[in-house]
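Only one protein chain is missing; all other protein chains are in place.
Each chain gets a letter, A and B, in the order it is written, and its residues are counted from 1.
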Amino acid sequence: MTTAAYPTVWKKPPFIKSTYLRYSLWAAVLVYTFLALGSVEVNWSRVVEGADRGMRFVKAFVQPDFVSRWPNIWKGLVESLTMTLCSTVAGIILAIPFGLGAARNLVPGWVYIFCRAFIAVSRSFQEIIIAIICAAVFGFGTFAGFVTLTFATIGFLAKLIADEIEATNPHALTAMRATGASWWQQVNYAIQPQISPRTIGLCLYRLDINFRESAVIGVVGAGGIGATLNTAMDRYEYDSAAAILLIIIALVMVAEYFSGIIRKRIQ
Amino acid sequence: MSMLELRAVTKQYTANDLALNNVTLNIEGGEVVGLIGPSGAGKSTLIRCINRLTEPTKGSVTFQGRDLVGLSRRELRKARTSIGMIFQEYALIERLTVMENVLSGRLGYVPFWRSFLRKYPPQDVQRAYALLDRVGLLDHVNKRADALSGGQRQRVGIARALAQEPDLLLIDEPTAALDPRTARQIMRLISEICEERSLPAIINIHDVNLARQFVKRIVGLRHGEVVFDGLASELTPAVLTEIYGEEDWSKTIQKGGEEADAENEAA
Partner (left out) sequence: MSDTTSNYSDSWDRRSRAERLIRWVLWLVFVAVFIQSWRIMNEDTLWFFVEDAPRQFADISSRMWPIRWSYMDQLWKPLWDTINIATLGTALGVVIALPIAFLAASNTTPNAYIVRPIALFIIAASRSINSLIWALLLVMVLGPGLLAGIIAIALRSIGFVAKLTYEGIEEINKTQVAAVTATGASSVQVLDYAIIPQILPNFVSTAIFRWDINIRESTVLGMVGAGGIGLQLDASLATLAWPQVALIFIAILGTVVVSESISARVRKALI
């Protein structure tokens, strides 16, 4: 075959067509990286000092101490687990009305705006910030943690439920309306069957998240294993801290395993 | 010695089922063989055992005087560069451009840095352009593969296989995903190309009529065994019953003949 007439070079067309835009983007990325890295100050002598403590912590992971603080760890665990369960259940129950209210195709405008605003606030603030406020309002302890996690669960689930409802097949809803069904009947027959399986999966996923979060909000006084961990760290009891972290990792892995099984069975 | 010799090739996927049972087959230089047989007969398995995308359990595959079954990974890669393959579902890399897909046929010949930077040697690029011209896609060089129609994609698949400068083509149901007209065009393209370059090929094909029209030698496979090996003109109802099982084949063959005539007139 004669090939002499064909070009000998080929260049892949760039992802961003405009040359000007492409180079400005590269320049922007470079300048940003430079500025951002410049804003990081590292105190190397402090790092060298800390390296020793870091080593001790790594060693603690190899030889965690479950025993000497076991009563505290156990209490923290029970608090975390009960907090997780209660807040997930309460969060789910409350997320349903907020989710319905945040679905544009179901409710009047003012309800929609109110629910969406509530969800936006709940999602924007890190659990820690909510926990600080809750600890100030409800007093230190597990109840503050419970309210924090419930609040966060509502924002998380209500948004997903609402988005799911908005994406459902609209014909089912129209058909139900045409039969003269009441609002509740419409939701029950046209919406619920379409969103149930995925929503249950999401609830299990949130249970998982709540446990992980329950392990951290204790740092600011909202109870749970996080409080135990914080105390251990303050007392430089690295082997107990390592034990707590290992327990958290193990529980999350177990929870993930079981929720995977349940999710598979639902679908 | 034949170009390609399969000796007693056996493939066992599961303990009690033989996908291929003692298949022995010789293919001479420049010969195009049509492989027919019911679904699950082992056609794909046979083709994949030749370039060892599937490892044969027993037997030998001698290509240009070398047994491919005993080759090390490195030697196998080298051998694969001279065996082109065309797939039923095209198997293009959808997110890459047409040109990258064709150039990927050169991967076994170029060092990693060239393939990574898309800086192929000039003669490779030139050949790729020539091939795209041959299959009628010169206007689509920079399109993404997923922007093409089925027939166009299969043309890219053909060009990719030819970019390897192969000494053998393995073709697995090239037309199964295409409409009847496009299927014919693709089959004609393949048989023309094989003739132009006196390139031997094995073509898996479901459509008996298409096989009879474009391929001289037919091999029939049933339950992993060769039950027919002869000229396309020798495909009688009795033979088809032997391969596929009981059915009224006289109509198929007759009708096939008429269709082929009409096609020839139209062309």
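In this section, contacts are C-beta pairs under 8 Å (C-beta built on N, C-alpha and C of every residue); 3 or more make two chains touch, one makes a residue touch a chain.
Predicted model only: the values in this text are computed from it and were never measured.
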Chains still shown that are in contact with the chain withheld from the display: A, B
Identified contact with the non-displayed chain, of A:V9, A:L37 or A:A178: A:L37
Option touching the unshown chain, where A:V47, A:A167 or A:I266 are the choices: A:V47
Hidden-chain contact residue, picked from the options A:T142, A:Q186, A:T199 or A:S240: A:T142
For chain A, the residues touching the chain missing from this view: 32, 36-37, 39-43, 46-47, 49-51, 53-54, 57, 78-79, 81-83, 85-86, 89, 120-121, 124-126, 128-129, 132-133, 136-139, 141-143, 146, 212-213, 215-216, 219-220, 226, 229-230, 233, 245, 248-249, 251-253, 256
Those residues of chain B which, in the complete complex, touch the missing chain: 48, 51, 53, 77-81, 83-85, 87, 89, 91-96, 100, 104-109, 112, 115-116, 157, 160, 164, 170
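Going forward, only the chains that are shown with their structure count from here on.
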Chain A and chain B: spacing of chain centres that average the CA atoms, whole Å: 50
Contact set on chain A toward chain B in their complex: 1-4, 6-13
Touching residues on chain B, where the partner in the complex is chain A: 97, 99-100, 103, 118, 120, 122-123, 125-130, 133-134, 141-142
